[in-house]
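For this view, one protein chain was removed and the others were kept in their places.
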Amino acid sequence: MPNDYFAGIDVGSLSTEAVIVDSNKHLLSYSIVNTGINSSAAAEEALSEALQKAELPRNRIAKIIATGYGRAAVGAAHKRMTEITCHAAGAQQLFPEVRTVIDIGGQDSKVIHIGQDGQLVDFAMNDKCAAGTGRFLEIMAKRLEVKLEKLGDLALLAEKAVSISNTCTVFAESEVVSLVAQNHPIDEIIRGLHVAIVNRIWNQVQTVGVHGQVALTGGVALNRGVVNLLEEKLEQTLEIYSEPQIVGALGAAILASK
Amino acid sequence: MTTSDTRRDYLQNQKSSGRKLLGVFPAQFPRELLWAFNILPVEIWDPPVEIAQANAHLQPYICSIVRGGLELILQGKSSLVDGYLFPHTCDSLQNLASIVNDHLDTGKPCFFFYHPKAVDGQPAREFYRNQLTQLIDRLEQHFGSINIERLQECIQTSRRLYSQLNELFNLRKQGLLQITNSDFYATLRRSEFLWPTDYISELELLLTQKCVKPLPSRAVVLSGILPNPPEILSLLDQHKIRIAADDLLNGQRRMTFLPTNANDPLEAITDAYFAQPPCSTKDSAIAERLKHLQKLTVDSKSKGVIFNIIKFCEPELFDLPQLRAGLRSTGIPSLVIETEINQVLSGQIVTRLEAFLEMIGD
Partner (left out) sequence: MSLTGQLRYHFMKDIGAPALMGLQNITKKKRIRKPDPLFAPPLECTARLKEIMTRHYYLARFVPGAKPVAWVTSGAPVELLRSFGFYTIYPENHGSLVGAKKQGANMCAIAEGAGYSPDLCSYARIDLAHTLSGKTPAGRLPKPDILFAANNICQTIVYWFKAIAHHYDIPLILLDTPFNYSAINDGDIKYMVAQLQEMIPVLEQAAKKKFNYAEFQEIIGRARDTSLAWSDVLATMKNRPAPMTIFETFFHLAPIVSLRGLPVTYDYYQILLEELQQRVRQGIGAVTNERKRLMWDNIAIWYKVRDHSVQFAEQGMNFVTATYTNAWAETTVYMDVNNPFESMAKTYSLVILNNNLDYRLRLMERLIKEYQVDGLVIHSARSCKPYSVGQYDIKRKLRERLGIPAVVIDGDITDARAYSEEQTRTRLEAFFETMGD
């Protein structure tokens, strides 16, 4: 029996995903686990889980491509590629019309311009600080004692946004504390935080430009507040896959199959 | 032995042999003049120091070159030098010079060198000459009078040195030098503290690495201030990418033009300065820099330009968007990374670099 299955593993700063596809690029299974402190263990765990779901033995996988910031730690990988190329490939597979991909993960956000044949044309990435990433929202959710999953919906319920002037995460945190002390409604503060992060991302989008249809990938695509505000800026709807976190791993698997 | 040990030993030896040492900050200064005084310029770009005391003098939004240089002085790690020379370069270095001269008691003389910003024209040339004369006057007050014959000799040495460098840059451009990026720049940067004749011997050695058939490797142009942190170079080596030309302030931007054969030595030095490629710290027009970068890329058959920017470096940051747009319009892709001189490469920057390499293809 030929080894005609391919795997992609995306070791992100927060979550690790594994995806298995067949030679026709059909998705067989996927898994999402926490990255934790040990990247290589997380990669192993994700891969085993995905294999289990696909009911495949390990030796049926012909090629593995690792991606994500922990890609170097994946011992099983045959090749390593950046998540920029992989998110582009994944999005291209899911939405062939898409030319712009925005990936907002835990520690990084990226805007990627892809050409007709799926090749990279240009990309931008956030600078070192966490403003404009999922981490920013996580910190604020914790500070405001709100569940991360609820954050986006609360932002959408608010009538208006309180303006958050600091972009630095640490300063913004203390600004939030004093806004709460000044009795500003929590949902309006939350909306303000979403406006701030979307403005940051919008800056990056502008440096690359909006081309064709736009896909949003990464865990923050699960946040409806961000999605909504970003769509307002873009003046178009975003293409979002039902499991936005696995797009990078899917891209890696697709590239492995080529 | 680490490189910093060897460097220190070398300097110690130089000093024992009777040479004076001058700690020189970035970037443009007339080396030949100092050599003629039997002074060895020791350049201070990226000293390997932990930043602690400098933060009491500098705000957080100042670049790591200025911060590192000040830290070196504050920690007393520049005790070997007999004085400091501050070329003007930029707002941050200008004020650093003044902090050291006016507010710190280093017990060592400070010298200054203002390079004209209105890039060409007769007044700028005359002013440059005047700066040379003034520097001579000031140096004479501390180090005895200058010997003109010796200056002529130093100019000849300098011509030899820069000719060799040009040959090396040329070989590298064609892929005819069997040496990694890391090794090439490590050698190049030894000019920052070696006596010129010692340096020339090292360059001669390097020239023997010449090969006949070009090595297979993809080429890029590296622009910026320094090739730092050095992990950038090894990362490019790993991916078999050759830096075929550079536009680095401490590389080809200032190391390519040799003094002329003019009879008047000061004229010869002035000629070299005004022949140098466009530079942000000289207020060169963006169109000129763009043309220069396009030429570097095309001539070296490079696939793109990597701008390695030191965080907070305004002269470079202001030029970037239009340089990139101009390059893009002629089909040259480019990448910007922001780094600090002594920080290890973050995973994020590695990702950016690798994505760029994936982007420019094979």
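Read from first to last, the chains carry the letters A and B; within each, the first residue is number 1.
Definition applied: a contact is a pair of C-beta atoms (placed from the backbone, for glycine too) under 8 Å apart; a residue touches a chain by one contact, two chains touch by 3 or more.
It should be emphasised that the depicted structure is a prediction, and the values quoted were computed from it without experimental measurement.
Within the set B:Ala52, B:Ile148, B:Ala285 or B:Val344, the residue that contacts the chain not displayed is B:Ala285.
Only one of B:Leu58, B:Ile136 or B:Ile332 touches the chain withheld from this view, namely B:Leu58.
The chain omitted from view is touched by exactly one of A:Glu175, A:Glu188 or A:Glu239, namely A:Glu175.
Annotation: of A:Gln107, A:Thr167 or A:Asn228, A:Thr167 touches the absent chain (contact as defined above). Even with one chain removed from view, chain B keeps its contact list with that chain: residues 56-59, 61-62, 66, 86, 88, 90-92, 94-99, 101-103, 110, 112, 114, 116-118, 121-124, 126-127, 130-131, 134, 280, 283, 285-287, 311-312, 314-315, 317-322, 324, 338.
Even with one chain removed from view, chain A keeps its contact list with that chain: residues 127, 165-168, 171, 174-175, 177-178, 199, 202-203, 205-207.
Rule of thumb we're sticking to: only the chains that are shown with their structure count from here on.
Distance between chain centres (mean CA atoms), chain A to chain B: 40 Å. Note for the complex: chain B touches chain A at residues 328, 333, 338, 346-348, 351-352, 354-355, 358-359, 361.
If you check the complex, the residues on chain A that touch chain B are 69, 81-85, 107-108, 119-123, 125, 127-128.
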